[in-house]
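What you see is the complex with one protein chain gone and the rest in place.
Chain lettering (A, B, C, D, E, F and G) follows the sequence in which the chains are written, and residue indices restart at 1 in each chain.
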């Protein structure tokens, strides 16, 4: 990945990295550069703050943040940037991601998180791609081609 | 609104229009052009299809769709375009929007809907703005100013 | 199956076909002709539209549609036909079909989906049979015989 | 209503009659004859049994049963007839019909109830009409006309 | 078991018999005579009616009824007798007995079901024993001894 | 009420007394003597303990305990006596009695609480009556008469 | 309040201040000094960070944080201090605080939030008092006196 990353993917702990692959595979198919960071809203709040505050000027366009349980990471990211933040509730723990879904989606007025389905990292990537496609015609074309292929399979 | 609309807001019935105002007020503050359409995924599927299929070539960049109960409208929009679709679960009916939330957010792989909180049309607008801001520097500036003001109030 | 199909069974993806067997077995016991189609409300909306719009004139009497997660397929079918549509919430994903149940059953006024239990494809078939039995005396007799046998086992 | 009734509507208590009107209005618009009975699966099980056992030979084609809370009425009806039974969870009590929904829809193999949305008596009527329309061409025509009108409003 | 049964245990299908053992073991420890019947509120409503209507005159004092999913059996029993009916929600199906719990406990005014925890057949037996103990001093003594032992373990 | 009470009704706070009337009315119609106590499992645990430990020797046969929220009162009563304890989840607080239902019904092995519907104090009384009727023929007769009347209304 | 505050109460918006009074009344009865701050985890993250980072050296012993919806404030506070943080889910929005409860209580390993009941600011104060009482004998005495009074009322 030599290109400057356009998408940042954050998860709260290294045990969440297994979910990330579903997103990175999609991004790679669309040749979208990305970087992955393990940083916790609770255990390493400064790391999150430093990374997110500089994301825009480093050229990041979209942030994907996945978290389980209390799942504050996406909302904390959203509070630190004006870039679009996509939240992925991860199906960790005894409530299977239902807690994370409510924690991520019910953001207060002014600081939205674009929430996708529980554990659906692939859809976080597709949503990021649809946002990037607005100003990258070649990505838009690939997305349309992907959809056509989807319809044909 | 003389400018070509950048944002389309769809709701399933005219009784949902009361929620829309929370979004249009925000868009107007940011001087983002928009249009509002009442069209139902179930009662008027062709109207939805015709409108959404032409949205991109008409210059629409982001689609906001609000629906209550079974709440298929956002997902149906997403299946008809590669533009980013923001879904707003509306708190209609005896389950207060909880049904709409699950119906909107749990989309299958490949066709994401960017879901915001139940009844939170304002956040749908702010999310649309953060997406538009990626390629409209003046909107980005306004968004940063809004966030600063938010922090000061 | 040489006879013109009376029942159409749709599921959103080929991974849902394992559920379909519980319905087809029942239909076969009642010698009801059927056909099975994999078509997604989101990935292949045109395929769904084409198939459902022509179902009635092709002689289909009842449509069974199964879907998990956001589960829009039954509602989308119902919006495209006046034939009775039976919806089967499939227990896919972390919420085990609870999301699909709410998404399928809470349809807006005017476009009902006849919803059966989560994962209960067999009951979708029995419901289709009870509808067909209204005008097919031999099916009605078989249904009564089945019920008697059920009571005796 | 001089014609022999085609649809029977049952509710468990006279306090549920307020919901019934939404169904009878629809049936009257379609000129479908019906009758309404207050009979409880728990308080008057014999009345339910007697009525339902004779429904078919009296010419009833479809049964609509509405109930709140434990909501056994639709399932009890279904166990006593091979006619299609449509269940309507009524939003009574502190759980607002959520209990009734699960109680009605999760029927065991072999005895389905065609469940519609919580409190959605109108949709129970539309579902009954779509079933009757299979063998009554004039009803089928009215249903198609209704759908067209729905799309135009 | 030569003695006339005091407790009747009903479950809806033979696949539920595995749960029954937890109750019968307890009843046997307390030397309470019982009988077990497989009878379904939906598949064999007459069998349930015949059995329950005659239970009191046959000397049955308490009825335990276990059911999963829609779980109408306990309520149907309660509607057919004035004997106390204990309902046990069985953890069958994708909602793990949560549906059965609501279906059993939320009975309408006048026809209560004494509901115990999901899958907790043992507690149904202990509750039956506490009811029988009111008029059987030796059972009361055994129950007090059991509680003491419970406290000592 | 000159007669020694057969039924004890406990609620956790005087604000719960409004629910109790639904039970006492029923008991009075059946001429069952009762007494009502306000005592909290948490605020006045000793009062609960003293009262419940002496209930049996004072002639109490059945205990009804109503509580909202965490709703420990019925379970605490059950842990202090071998008399049957009927628990009534009260619809207090933001979750409308759903919390109380789970807290009351899910008792551990060996210490059951006979749970009735949320807020359904009348059914707690009817359940107590069905238990008392096992050894009081005149109460059994009244209960049968009540059921007949219920069926006729 | 001349004394240096021992307890800090934070809520996310001024509309939440109505809940705070239930806590401050209790603290005042126990003569515990406190201060109240409106600061949002999302709209004013720096204000939260600055305030919480300095809380310990300013003499604060316990932090109470109330929030509704996504309700990240208590967890964000907990991530910024080693003082005990008490979280109060506020019953705002269509899910009545159920979302806030899950968001507050399900914190990841290492960063706990001591969660109290939905909307129960009074209990947050009582919990803070029980913590302070460990090292303030006069507060311990008052707490014991309060409990005695509670038992007597």
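What we mean here is this: a residue touches a chain if its C-beta (ideal position, glycine included) is under 8 Å from a C-beta of that chain, and two chains touch if they have at least 3 such contacts.
Because the structure is predicted, anything quoted here is derived from the model rather than measured.
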Of A:55, A:69, A:104 or A:121, the one touching the omitted chain in the full complex: A:69
Touch list for subunit G against the chain that is not drawn: 61, 82-84, 86, 101, 105-107, 109-118, 120, 122-124, 126-127, 130-131, 133-135, 140, 143-144, 146-147, 150
Missing-partner contacts on subunit E, residue numbers: 91, 96-98, 117-119, 147, 150-151, 153
Contact footprint on subunit A, counting only the chain that is left out: 43-44, 46-47, 69-70, 93-95
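Methods note: only the chains that are shown with their structure count from here on.
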Pair joined by the larger number of C-beta contacts - D-F, E-F: E-F
CA centroid of subunit D to CA centroid of subunit G, Å: 51
Approximate Å spacing (C-alpha centroids) for the pair subunit F, subunit G: 36
Touching two or more other chains - residue numbers and ranges from subunit A: 98, 105-107, 110-111, 117-118, 147, 150
